[in-house]
Structure formats: structure tokens, C-alpha cells
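For this depiction, one protein chain was excluded, whereas all remaining protein chains were kept in their positions.
Let's look at subunit A:
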Amino acid sequence: MSQMPRPDTTELRAKYPGVFERPASARLAMPAMIAAALAIFVFGLVDLDFSPSRLIAGLGQLGWITMLMLPPNPGSSFPLYMQALGETLSIAVLGTTLAAVLALPVSLLAARNIIPSNLIRFPVRRFLDSIRGVDTLIWALVWINVVGLGPFAGVLAIMVSDFGAFGKLFSEAIEAADRKQVEGIRASGGNALHEIRFGLLPQVLPVIAGQVLYFIESNTRSATIIGIVGAGGIGLQLAEQIRVLEWQKVSFLILMILIAVAAIDFISSKLRFAIIGQRAVV
């Protein structure tokens, strides 16, 4: 067994004082942070009136509702529900597509490698941030007041809120693009549009397509939620049936939503692989 020679402690202490005598602040930082986090958590529980006894008392009610839900049964409304589901899917697809189409040109303005000047880029980025800061649900409430109840308000809500998200995501994809390919176009005598069309878009379109597909999938869920506040689609039906306590219809609607989301998930992952997978195969 080898043995390292014992070093001269006092000399090392003098040389690296920071290692041997950590200040009290450094030693206490971690326990203090854990204590603070615990305190905030407990305060939250008390402040929000979290009571286990009420939860336990309500469990019986939850079981009762579940019993009422079985078996799921649409009654005579199945065609109506199918139409509503179709409406929800169209809200998601239309809203997401419109958002992507509008966001692409704006995202160019927000990308550092396209617009080096802070003067334009900064306001564009803040604009996108502020749109993104407002949730889809809030946008739905706003648009319902502007254009009235119905799927049109839903499309507008998804379009606007995802415009903000896409603007940011696309501009990041553009900034991550390989500069050399763009330079090849410039050196051959291409103008700015050529650089974007041939140097940039071939690189970023697969990334963008993947993001749009994912958003369509997640917006199918969002479209259900905004339907509840009156923006049309299956969410509207769901809210209605909960209100009138038709639990069998509610459970049927939930099942429809689950199946639709799973189907969209399956299709979009296939499509995403077809687009991005090409690259992975190479």
C-alpha cells in the first residue's frame, strides 16, 4: 500500500487560507436556504387554507362522482360532440399554423445574426415577450369580447399567444444556424434575401417544422380549455355538461378528448421523425 507523504499543514494553511477557513457565510448558506424554502412552503400551505381534513371529507364525493360517470354515455348527442371535437382540432391547427406563418418574418427581425442592430432587435424581442407573457386563456377572454363567442375567438387566441412563443423559438433556431453556409451564398454574390432563402431556411425549416408539430399537439389541449370559457369546440360542451351534472356525458367527452390527443400525439411524432429523422439517418 502506498502512502503519500504528509504535507506541512501550517504552510498550506498560510498559502490557501480560503480552503481551510471558509467564512461563516459560506458554511451557513446552504442550511439557511433550505430553512427559508421550508418556511415559504409552510406559509403557502397555511395561507391557501390547505386542510387535509376537507380533502378526506371530499373523497367520498369524488368517489360518488366517479360512480355517476360510469358507464360513459353520450346520450343522443354523439354527432354534436364529434362536430365539437372537429371544431377543437381545427382551432388548434388553424391557430398554430397562422401563428407560425406570422412569426417567421418577425423572428428574422429578432435574430442577432440577421439584425445585428440592437435598435430594432430589442423592441421586437420585448414585443414578443409581452405577447407571450399573457396566457392563451386570457387572450381567449379578450377575443371573445372583441369578436363574440365561438371558434373564431379561439383561433385568434391561439394565434396571438403562440405568435409570441414561435417568434422567440424561431429566432433562437435562426441564431443557432451555421454561419458558414450563409457566407457561401454571400461570397457567390447573393443578396440578403438569397442568404435567408438558400443559406438559412434549409437549415432552420426542419427545426421549425418540429416545433410547429409539437405546438399543434399541445394546442389541442389548450383549445379544450379555452372552449370552456366560450371559445367554441368540445371544451364548451364539457363545461355545459359539468354545469348540468350530466356525469355520464362528461366522462364520455373526457374519453373523446383523451383519444383525440393521443391520436394527434401519434401522428405528429411520426411526422416529426419523418422530417428530422432524415438528418439522423445521414
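Keep this in mind: contacts are C-beta pairs under 8 Å (C-beta built on N, C-alpha and C of every residue); 3 or more make two chains touch, one makes a residue touch a chain; residues count from 1.
One rule holds for everything that comes next: contacts and distances are computed from a predicted model.
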| item | value |
| --- | --- |
| Per UniProt record, name of the chain withheld from view ["Aspartyl/glutamyl-tRNA(Asn/Gln) amidotransferase subunit B", "Menaquinol:cytochrome c reductase cytochrome b subunit", "NADH-quinone oxidoreductase subunit F" or "Phosphonate ABC transporter ATP-binding protein"] | "Phosphonate ABC transporter ATP-binding protein" |
| Omitted-chain contact residue, chosen from A:Ser77, A:Ser90, A:Gln181 or A:Ser218 | A:Gln181 |
| Given A:Pro72, A:Gly150, A:Gly190 or A:Gly210, the one touching the chain that is not displayed | A:Gly190 |
| Positions on subunit A contacted by the hidden chain, ascending | 178, 180-181, 183-191, 193-194, 197-199, 202-203, 206, 282 |
